[in-house]
Structure formats: C-alpha cells, structure tokens
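Working notes for the structure below.
What you see is the complex with one protein chain gone and the rest in place.
Our next item is subunit A:
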Amino acid sequence: MLNEQLNMSLKTYITRLSLIAFLLVNILSLTSINSAYSQAAELPTEEAAISEGQTLFKNNCMQCHAVHEVVVGPALKNVYERREIPWLINFIKNSQKVIASGDEYAVNLYNEYGKAVMPAHDFLEDKQILNILGYIKQQTDNPPVEETATTAGGEGAPAGGGGIPQEYLYLIIAGFVIVLVLILVVLSMIITVLTKFVNNKEDLEEADKEYVNQTFNLNKFVRSNGFLFFIIFLFTIIVVKNVVDGLYTVGVQQGYQPTQPIAFSHELHAGQYEIECQYCHTGVMISKSANIPSANICMNCHSAIKTESKQIAKIYAAIDYDPETGEYGDNTKPIEWIRVHNLPDLAYFNHSQHVNVGQIECQTCHGPIEEMAVVKQWNTLTMGWCINCHRETQVQTKGNDYYNDLVKAHDGGELKVVDIGGLECSKCHY
C-alpha cells in the first residue's frame, strides 16, 4: 500500500509513518485487552456478513451509537471484547430485561448513560447480531484514517498523473539511469583509449599535448563563471518561484479551521446520522446563502436528544431554554459562529444556482464535509478554482426549458458552463 505513494512529499511521508506507529500501538493495546474475552475470532469476517451487519447497524443502531464515539449510548469499539457474546446478544435483544435481572455491568451502564432506555431489538436473529458485531469489529480494526491524513493540508488528494502506473514509471526511470551510467562508462573508456592513442603519437604539438593531458580541476570548475552563473540562476529561480507561490496564497484560507463556539460535528450529523444537508441549511436550494441553521432547527432534535451535553447546553443558553421545564425565556443571545468560508464582497456566489440548478454536490466545493468533526475550508475558493470548475462542468440542461435556445445554438451538443458565458466577469462580479 505504501509502495504506491513513494513520490509523496516528506511531510506526508512523516504523517504516514506516524500513522503506522499509531496503528501498531493500537494493535498492541488491542492484543492486551484480548486477554479478557478473546472471542473476536468467533465473529464473522466474510464480506457479505459484514455488509449485512453494516446495513443493520445503520438501520437500527446508528441513531444512538457510533463505533468510535459516544453518542446517546456508548461507543461500540471493542464491545465484543468488553462483554461475552451471549451477554451482548441478550442485552441487544432486550436491554431492560438484563438490567432488571440485576446484572451489575448493565445497571452501571444504564446509570452512566442517563437512564436512556435502549429499545428492545428482539426481532433480530442471533446471526444478524453477530454480523453487526462483525461490522463493529471491522470498523474497530480499521479506524477512519482520513482525519489524520487530511491534517497534512489537502495534499492527500490523489496526485494527478497520466495513464502510466507509477511502478512502471519508476522502472522506466531506473532503466534510463542504468543506460546513462553505461553510456558514461563507455564514454570514459573511449576517452582513456583515445588519450593513450594520442599520447603515443610523436608528432604532437605542445599545445595539443597540453590539452590532451589536462586534468579535471574541480576547484577551477566551481570558480568558473558559467558554473557560478548557473548556481545563481537556479537560486534566483527557486526564490522567485517561492515568492510568487507565496503571494498567490495571500488571503487564501484553504485549510482554515477555526474553533467554533459550539463544537458541532458534521461528522456526527451528516456522516454518521446521514442527516440531509438541506435539513439544516435551509437556504441551499432556494437562496444565495445556504444559511447557518437557526437554533430552532437544532431544537427540533435536541429538545429530546443529548439534553445533558455541555455543547447542547450552549444552545439552550443562547435560545434561553430550560431543559428541566421545557420552556423558553426571553433572555436570548445569538450564537456567534465563526465564518469559515469567506468570499470577498466583490464576488457574488449563489448556492441555489449551483446546488439546485447545477445539481452540484455539496462536497464538490466543501470537501468531505460529512467526515469533518470541525469544519474547515477544503478548497482554495480562489477565482482560478471557480473558473476551472466552470470550464469543466456540464450544464444540467436536461428537462430545463430555460436552456432551450442554448442547446439549439450548440446543435444539441454538450454544454459546459464556459459555453454559456460562465467565465464572463459580470456573472459573478457586480
């Protein structure tokens, strides 16, 4: 796996190394716990079983549980090592019964998680439960790597390359190097032979002789004008290139990831719970701005879910809601989120044009938002980036009568945004 990415930068390389180290430590720690209930082997590992487990997990468990995180209920990582499998099956089928039986672990768990009742899942067969556990095991063994990878700053994106696989590329280069070395050897041999031959000649002039017998003087070469010029030229080019690159990043906030007043996680809401983006960002299909959700949208769920969380308490404070009585007061205080994506005032951007009319995925611009615990700016949001997309993106003309004349003008052919004036200044600047 690492072979594939031999060409990555040193920084990424270090990150990967630390990742390997992290995995090793993890595995070590797992093996130490294994001594408690080493029953992991009993869990199914075949692909079909795990995918069934994944589906079941999504449909039945995900509302309250995540593998690596505490949601409503505990994180399920290693759960098969914490308890015996029959215990787990009983608990999943009817947790209240286990608690009522006075099982110490179950009672503690119940109290620890705010006496939230886990509904009975007696409709699940034992095998299905095993599949779910199998999925959990698989997830436990393969924690999401993106988070660590992406901290490198967006360089994790696949390196753009031609059609040749990279191994071949290296082989070809190695071949070239070998050929070059051989040529060098052959050339030096020729020089030696020729020098000998010339030296053996008697009627050689003094000047020619001197020329033939001259030795390579490194010191002289280094001090030669040509070499100095070359070095200075190289240095200047590198400096200029860096300065220019640096200037281009002035004001570009790619990777900007401020700490928000409330630690809202898109990973949790959009990723794990797969809540549609539009559920909260109500403006995205109709308006210029996608809208940061108003607190009343949060309250749709959080008047009941996770009411004890410290983060949710901040929402309650802002909207002056008393979770005890369930009543709202007047002492409200708006939540001051920190804007992550800051387009300059001179650029007009309309979400509905892109998401509704253009049918662009949120992730196209915002990156894997469903994996971000803390939102960060994924793309550069520079004009070049916009323009590039406008050059490449197809216009969604199908079923939209607005584009009739344009489709006709292009003989019904494909229409890119650039073809309908998508690069014109006043499409975005006015």
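Here, a residue touches a chain if its C-beta (ideal position, glycine included) is under 8 Å from a C-beta of that chain, and two chains touch if they have at least 3 such contacts; residues count from 1.
Please note the rule applied: contacts and distances are computed from a predicted model.
Chemist: Leaving aside the chains you can see, what is the UniProt protein name of the one that's missing? Options: "Hydrogenase expression/formation protein", "TAT-variant-translocated molybdopterin oxidoreductase", "Cytochrome C oxidase subunit IV" or "Sugar ABC transporter permease".
Modeler: When "Hydrogenase expression/formation protein", "TAT-variant-translocated molybdopterin oxidoreductase", "Cytochrome C oxidase subunit IV" or "Sugar ABC transporter permease" are compared with UniProt, the left-out chain turns out to be "TAT-variant-translocated molybdopterin oxidoreductase".
Chemist: Touching the left-out chain: which of A:Asn108, A:Ser289 or A:Asn388?
Modeler: With A:Asn108, A:Ser289 or A:Asn388 as choices, the missing chain is touched by A:Ser289.
Chemist: Among A:Glu47, A:Glu104, A:Glu324 or A:Asp405, which residue is in contact with the omitted chain in the full complex?
Modeler: Only one of A:Glu47, A:Glu104, A:Glu324 or A:Asp405 touches the chain omitted from view, namely A:Asp405.
Chemist: Among A:Trp87, A:Tyr273 or A:Trp337, choose the residue that contacts the chain missing from this document, as touch is defined above.
Modeler: Checking the options A:Trp87, A:Tyr273 or A:Trp337, the one contacting the hidden chain is A:Trp337.
Chemist: Which subunit A residues would touch the chain omitted from the figure, given the whole complex?
Modeler: Considering the whole complex, subunit A reaches the absent chain at 246, 249-251, 253, 256, 258, 282-283, 286-289, 291-297, 318-319, 332, 334-339, 342, 344-346, 348, 350-353, 356-357, 399-406, 409-410, 420-421, 424-427, 429-430.
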